[in-house]
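Structure first, commentary second.
Removed: one protein chain of the complex. Kept in place: all other protein chains.
Going in written order, the chains are labelled A, B and C, and every chain counts its residues from 1.
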Amino acid sequence: MKFLKWLTNIDRRIIFLLMIGVVLVPMLFTIPIPFEVGEPVRKAFNAIDTLKPGSVIMFSVDYDATSYPECQPMIVAITNHAFRKDLRIILLGHIPTGLPLGQEAVERGAAEYNQNHEAEYQQAVEHAGEELDKYTAGYQEALKTAAAEFNQEYTLQHQETLDSLVFHYLEEVDSAAIKFQKHIFEYWKAVQYAGEEFNRHAAEYQKILKGDVREQNPGYVRILERAAAEYNKHITEYQEALEHAADQYLKRYGIDFVNLGYRPGMVPIIVGMGREIRDFYRQDYQNINVDSLPMMVGVHNYDDVAILASFAHGIQVETWIAFAGARFGQQIIGGVTGVVAPDLYPYLQSGQLAGFLGGLKGASEYESLIERKGLATRGMPAQSTAHILVIILIVIGSIAEFAMDLAERRRRR
Amino acid sequence: MNFSTILGIWIAATLTIAILSFLYRDNPLYKFAEHLYVGVSVAYWVIYAAKFTMEQMVVNVFADNWRVFLETGSATAFLEAWILVIPTALGFLMLTRWFGPRVGWLSRWPIAFTIGLGAGLGITGSIQGILLPQVQATFLPLWTPDLWQVVANLLLFVGVISTIIYFYFSRPHKGLLGGVSRVGITFIMVSFGAAFGYTVMSRVSLLIGRLYFLVYDWIVGTVDFFKALL
Amino acid sequence: MKRTLPLIITFLAGVFVVVTFFIPREPFGSLEQRMLVWYSILGGFTLLLGIDSLIKHHTRKVARREKDWFYSLVTLFGLFGTLAAGIVTWAKYGTPLELASLNEVGGFFWVYKWIMVPLQGTMFALLAFFIASAAYRAFRARTFDATLLLIAAILVMIGRLSMGVVPATLVLAVLLVAAGIHRLLIRKPVFGAVLAALGVGLGVLVLAFPQDAIRLAPQVQEWLMSVPQTAARRGILIGVTLGTIAMSIRIILGIERTYISST
Partner (left out) sequence: MVLVYLTALLFAQPVSDANAATPVVLRPVENLRTQDTPNDAGQSIDLSWKLSPDSARVKRYEVYRAQSAKGPFEKIVEFLVPTTAYTDADTLLRNKKDYYYRVDVVGELESRASCEIAGPVQTKPEWFNTNRIPVLVFALVYGLLLILYIEFAKRDREMFVRRIAGLDAIDEAVGRSTEMGKPILFSFGIGYLTDVATLAALSILRRVARRAAEYETRILVPNYDPIVMTAAQETVKQAFSEAGRPDLYQEGDITFLTADQFGYAAGVNGIMLREKPGTVFLQGVFYAEALILAETAHSVGAIQIAGTNMATQLPFFIAACDYTLIGEELFAASAYLDRDPQLLGSLKSEDIAKLITVGLIVVVSVVGTIGAVLTSISGESGILRSLTEFFNSGFERLVSFLTTS
């Protein structure tokens, strides 16, 4: 009896230490664990996996740092998946102190994607450059022959000036592309500037070309111009190849993802976005007009959003379901903390929710589906040991309780 | 890793430990961290209100429309710009609360407006979004060729009905009603048990997150930082 | 003016959005949209509501050197320091939410990541400890209801394990047997016998077929969640929703007025 008394009145700080121990120890080792993927997570995964490339997926950041360890791996994993499937992400949030978490996840996700595909991108750029070089060589050869034929040395010199202009221009574009991967507008500004510079120089060049040569040697100019036209086509191709490579291997702000920022008042915004997103989000988080973001062209309301993913630690997913889901038929998935997950099962059964990720386990299941091990997978062993500790504590506590109850009854009798 | 990051990590680690120290007992370190938290989070709301409401929904919208009006003379743009005076004025009325009850009662107008809109949206939203679909999803045939499905449908049917009946207060829970509500409370207990398990899971995850930070970002990170320096 | 006008405003606003829900025709839709935008703008102002009393409370404490005034100073420091960080970052990048400010000491993102996140996150991480200690010292499987609750909870926890399913299940079996013996001893033979038998059966089965136990545990968990749990949750949900709707109707009709008197 005394033992039992002692056992149940043990200083709680000892239990606290035990808890730290069971979480800390497995964390120090990486234990690979295979596990099954539950129904809700598989459904959520399929909903995203079957979307057409280019579809828009809306992320709503409805959690804050109090649920960081649970919801962050989810948004990271789904960002990764979305970028891989070439989906475009609209980020917004309904919790002021939570939005930066989503922003970090998506921007880091884009950076990670870009880094993973950097080699491919560089390769594509180089390949395009080589293709162009091939033509350049041929082109210059043709020019030289023509020049020799017409004894026009000085025009060759002019032509080289133009070439160097073109290359200077392309270099500018290239470096702008690398420098402003995230900020598409800066990029465009740089390209535009390079273009204007080029035009100015080219205009001067044209004057010389027209003035001097045309009169003296129309035949030569014709050859020159035809060669240039041919070359020009290849520059276009080069340009297109660059743009294509960027599309394929780079995730850029404004094209592949946007951040609309925070607006207060959840329900009115959810309802209002069914009509027009711009009524609430006229500008993105850095005051750029939404209309000038390329990916927002043609995205006006839920009709243009394939899936809404709400990462939430409260009733937010239910709010999305009640307003965006019921009223506008928006397909919704959830990424929620363990506390919220049981609330969502009725909606899964009724088909109002396409799927959801519940807690760290849900996140780790998603990570296993996209084959990218993140924080959740690494946390799972510690999660298991802590569960076992809690179970053991409940059982010991209960058994002690039973014994004391019996003793109490005996005493009373 | 740069200096700002390592400094940040150390500050974060200190604060983490300060809060964890509450486990030993309530102490000045914990109080410090808690009070800091209150101040910092309020500052976030202020910045957000200023940026995302005052600037983006009021000032910039006004400016845009005003510019359009100046350029084209459009009456709609003029109206669109000046109609913003209404919500802004209502917003400032809301803040009359700052100055005590003598003028504070003015805040009732904007509050009445938001409460009314919220309640109105809530009625239709709750009926259309939750009540009808949830009831509809419970319309289940209790017979299918798949036996497991039969069990599931039956449990769902019985569980939903008995739970609703448990919260029925107009009759004493005796006889049939008592039996059904007894079944209901059994379902409720299973459901609460599940919630209990999930909550434990959730709380443990938070701890994992923080300890992970302490071990990998703080200790390992610091070691890496100094390794890189040397 | 003080009481009637707010009631009228509430009534009109509430009825308006209910009516526009049913009328697709313009100008109802665009009017509703405008109301919603205004609501959102007002929401921005409500973010500022508690600040005055917070600042007043803490400055007063500091000014009068009341007990714990130092902590009030900390709160004020946190508030104005973060405000300054936000304004500086905003001025520099045109938005306070610029990820690049993570690399600047005192940037808005930097403050967020290294002060806000640890404070907020750790505050809730404390709960893991409190649960563990409450699990040990306060949760009791004495009544039928509590026993059921704890068994369901443990089953769910086992189902979410990625290792240690077999030992955890054995611990559950021990609990069942102990609860059964307890019930037997307090003269509840049927319930006791059932519990004890369940416990022994579970233990034997798990020891005999450990692989199947590992495979089945998540499925049992999923089934518990998606069938009985869903049923009860839906029943509760329907009740709560009816309550919410009743409350909303009462508010619109001006029957429920606590929100006015409390301001």
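What to note about this one:
Simple rule for what comes next: contacts are C-beta pairs under 8 Å (C-beta built on N, C-alpha and C of every residue); 3 or more make two chains touch, one makes a residue touch a chain.
Source: prediction; values computed, not measured.
Touch with the chain omitted from the figure is made, among B:Val40, B:Leu106, B:Ala119 or B:Ile188, by B:Ile188. On the side of chain A, touch with the chain left out of the figure occurs at residues 9, 12, 169, 192, 194-195, 198-199, 202, 206, 225-226, 228-229, 232-233, 235-236, 239, 326-327, 329, 339, 343. Although one chain is not drawn, its touching partners on chain C can still be listed: residues 18, 21-26, 29, 123-124, 126-127, 130-131, 133-134, 137-140, 145-146, 149-150, 153, 236, 238-240, 242-243, 245-247, 249-250, 253, 255-256, 258-259, 262. Hidden from this view is one chain, which touches chain B at 22, 26, 31, 34, 38, 123-124, 127-128, 131-133, 135-136, 138-145, 157, 160-161, 164-165, 167-173, 188-189, 192-193, 195-196, 199.
We adopt the following convention: only the chains that are shown with their structure count from here on.
The greater number of contacting C-beta pairs, out of the two interfaces A-C and B-C, is seen for B-C. Chain A and chain B have centres, each the mean of its CA atoms, that are 24 Å apart.
Measuring from the averaged C-alpha position of chain A to that of chain C gives a distance of 28 Å. Averaging C-alpha coordinates per chain places the centre of chain B 8 Å away from that of chain C. Multi-chain contact residues of chain A, defined as those touching 2 or more other chains: 16, 19, 23, 66-69, 96-97, 261, 263-265, 268, 271, 280, 287, 342, 346, 349, 359, 361, 383, 386-387, 390. Contact with two or more other chains is made by residues 35-37, 39-40, 42-44, 46-47, 95, 97, 102, 112-113, 116-121, 123-124, 128-129, 131, 135, 150, 153-154, 157, 160, 225-226, 229-230, 233-234, 237 of chain C. Chain B makes touch with chain C in their complex at residues 2-5, 7-9, 11-13, 15-16, 19-20, 22-23, 31-49, 51-54, 57-58, 83, 86-88, 90-92, 94-95, 97-98, 104-105, 107-124, 126-127, 130-131, 134-135, 137-138, 151-152, 155-164, 166-167, 184-194, 196-201, 203-204, 206-207, 209-210, 213.
Residues of chain B that touch chain A in their complex: 23-24, 41, 44-45, 48-49, 51-53, 55-57, 60-61, 64, 114, 117-118, 121-122, 125-126, 128-130, 133-134, 136-137, 156, 191, 194-195, 198-202, 204-212, 215. On the side of chain A, the complex with chain C involves touching residues 8-10, 12, 15-16, 18-19, 23, 31, 33, 35-36, 38-39, 64-69, 96-97, 99-101, 103-104, 107, 259, 261, 263-265, 268-269, 271-272, 275-276, 279-280, 285-287, 342-343, 345-346, 348-349, 359, 361, 364, 380-381, 383-399, 401-402, 405-406, 409.
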